[in-house]
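Encoded as structure tokens, the structure appears first; notes follow it.
Only a single protein chain was left out; the remaining protein chains are all shown in position.
Chain IDs A, B and C follow the sequence of writing; residue 1 opens each chain.
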Amino acid sequence: MTGVLVSTTINGDAVQFACPTDETLLDSLRNRVGLTGAKEGCGTGDCGACSVTLDGRLVCACLVLGVEANGREIGTVEGLVEDGKLHPLQEKFIEHAALQCGICTPGFLVAAKTLLEKNPKPSEEQIRYALAGNLCRCTGYDKIVRAVQAAAKEMRKK
Amino acid sequence: MMPRISLTSSLRDAVDGAESIELHAETIGEMFAKLAERYPRMADRIDAGIAVAIDGQIYRDDWNTKIPADAAEVFLMPRIQGG
Amino acid sequence: MRYETPTTTKEAATLLHKEKGQAHILAGGTDLLVRMKMGMTEPTLVVDIKHIPAMQAITKSAAGFKIGATVCGAAMTEHAALGKAWPGIVEAANLIGSDQIQGRCTMVGNLCNGSPAADSVPAMIAAGAKAIIVGKDKRRTVAVDKIVTGPGKTSLAKGEVIEAITLPARLPRSGDAYLRFTPRTEMDIAVVSAAVNLTLQRGVVKTARVVLGAVAPTAVIVAKAAKAIIGTKLDDEALEKLAAACSAACNPIDDKRGTIEYRTKVAGVLAKRAAKIAYQRAGGTL
Partner (left out) sequence: MGHDTNYQDREFKIIGTRVKRPDGIDKVTGRAKYGADAFAPGQLVGKVLRSPHAHAIIQKIDISKAEKLAGVKAIITSADLPDLTGSNRGMTDILENCMARGRALYHGHAVAAVAAIDEQTAKQALKLIKVTYKLLPHVTDVDEAMLPDAPIIQDFVLQDGKPSNIAGISTFGHGDVDAGFAEADVIVEKSYKTEQTHQGYIEPHACLANVSSDGSGELWVTTQGHFSFRVVCSTLLGLDMAKLKVTSSEIGGGFGGKTHVWTEPLALALSRKANRPVKLVMTRDEVFKASGPTSSTSMDIKIGAKKDGTITAATAMLRYQDGAFPGIWGMLGAMTAYACYDLKNVKTVGHDVLVNRPKVAAYRAPSAPMAAFGVESTMDLVANEIGMSPLDFRIKNAAKEGTQASYGPVYGPIGIGPTLEAVKKHPHMRAKLKKNQGRGMACGFWFNFGGQTCVDLNIGPDGTVSLTIGTIDVGGSRASLSLIVAEELGIPYDQVRTNIGDTASLGHNDTTEGSRGTFSSGMAAIFAARDAVGVLRERAAKMWDIPVDDVVWADGVATATGAKHSNLPPLTLAAIAAKAASTGGPIAGHNEVVADNAGVSFASHICDVEVDPETGSTKIIRYTVIQDAGKAIHPDYVEGQFQGGAAQGIGWALNEEYIYGADGCLQNTGFLDYRIPVCSDLPFIDTQILEIPNPNHPYGVRGVGETSIVPPLAAIGNAVSHAAGVRMTHIPMSAPRILKAIDDAKA
């Protein structure tokens, strides 16, 4: 097993960790950095529970190697709170009961944040397609879509 | 008054094929005790789990539940499982 | 497992050529990491090609477009000029997986994975795309339809790396389109797919290329289907002939994703629909 030292930026903080070369970024984040917000629902890029951003692009952390993070910027659900304040998406997810078991929630929040940064006024259909990579088995997506719509509206006010 | 105790078909072999039985009991526990005494093969079935419907309300667990004297129907059915 | 990050294509080719064990190229990783997770491969060497500048951009010139091998699906979608010229290619590439997958997956990866159901491949072949291949010693350019030789198999020699895909300059009054059938609206693999690329002259189809996916071991160019619509204004009769030619060209399998019967029939349906979209994109009115 070959190990490497990785220097990266996670949620704005400089972070170093050592990992085997064949370890996924998801495992590095969870087991070496201690950020367990990203979840492994499938490990094959089919559920989106491990969604993070890599240099601003939405990716599944289970389909990225830990070593690939070297010199790059990672964003996780743990970075959504700014100055102690919840992100409007986080507020609206709670307010609209957009989560039941909550295991998919971190992935949805990261994906929805990426969507709203690109498209501040998405249609229902655009929201549904943008979030199609995130599986939720509890809600039927109804309240999730409504929460994203409400957050978008809130964010446009600011 | 003695309420009639009806049984689901899968329990009838344990009571010599009877569809219903007359038996006086004030609680589910007492009913089970008397059933097991009269029909020894019922003891295993009771252990395996039986739900009791008293006038349509299903009781799975509470053997202290009173069987009202005016109960129209006491029905024994399999104890079931949910998701 | 060794992990290497070369900065030139030649360096990558040399690393791959020299490796005696199981060597893999890592671009988007959306197939490779799945195979590693499932224990289908245990690489001894992974060559991450994302540090090679020659592979990173989409460039437009008089000759057409050049799309670097590490350009991800999302970057293609964001490129307005590419989408205007080759909407069919972009929509095909965009259908590979979710937004998360789009942030990583590449057309070249989609091609080299060798899946009969690869979404971008029929669209690339319909467009007449070419692959720039770099080996340890030489470069060559090959039509995309010559790359995949069977499920999971390519014509690339050991150590050869595709550096970029080129698309020809777009003629006026041209249009392309790609459609696939999947059980779900997203996050799925094509059960059957069709790409059509055509050019019009006064509303009449002058040139056309029709390519089917997931109906044979590799993507199928259906010359008879193209012939059925060349010289027409895509009237119903021409479309029926196109569909019949497509169904006749199918050589699919029964598997967990679809039946022979279904794939054969729906290939024609999708080809008709794709042809209509391409025709309208070329400026034709139906």
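Here, contacts are C-beta pairs under 8 Å (C-beta built on N, C-alpha and C of every residue); 3 or more make two chains touch, one makes a residue touch a chain.
Since the model is a prediction, treat every value here as computed from it, not as a measurement.
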Left-out chain, listing which of the shown chains it touches: A, B, C
Given A:10, A:49 or A:152, the one touching the chain that is not displayed: A:49
Full-complex contact with the absent chain, from A:12, A:102 or A:120: A:102
Contact set of chain B toward the excluded chain (per top definition): 6, 8-10, 53, 55-62, 64-65, 72-73, 75, 77-78, 80-83
Residue numbers in chain C that touch the chain omitted from display: 37-39, 181, 183-189, 191, 256-259, 261-262, 265-266, 269-270
Chain A residues that touch the omitted chain in the full complex: 1, 20, 22, 27, 30, 35-44, 46-47, 49, 76-78, 80-81, 86, 89-90, 93-97, 99-106, 109, 125, 127-129, 131-146
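Assume only the chains that are shown with their structure count from here on.
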Distance from chain C to chain B - Cα centre to Cα centre, in angstrom: 68
Rounded Å distance between chain A and chain B, as computed from the means of their C-alpha atoms: 54
Mean-CA-position distance for chain C and chain A (Å): 29
For chain B, residues that touch 2 or more chains besides their own: none
Sequence positions of chain C contacting 2 or more other chains: none
Residues of chain C defined as touching chain A within the complex: 1-3, 26, 28-30, 33-34, 36-38, 43, 46, 48, 50, 72, 74, 97-104, 185-187
Residues of chain A touching chain C in the complex: 1-2, 4, 20-22, 24, 43-46, 48, 51, 54, 57-60, 62-65, 67-68, 111, 114-115, 129-130, 132-134
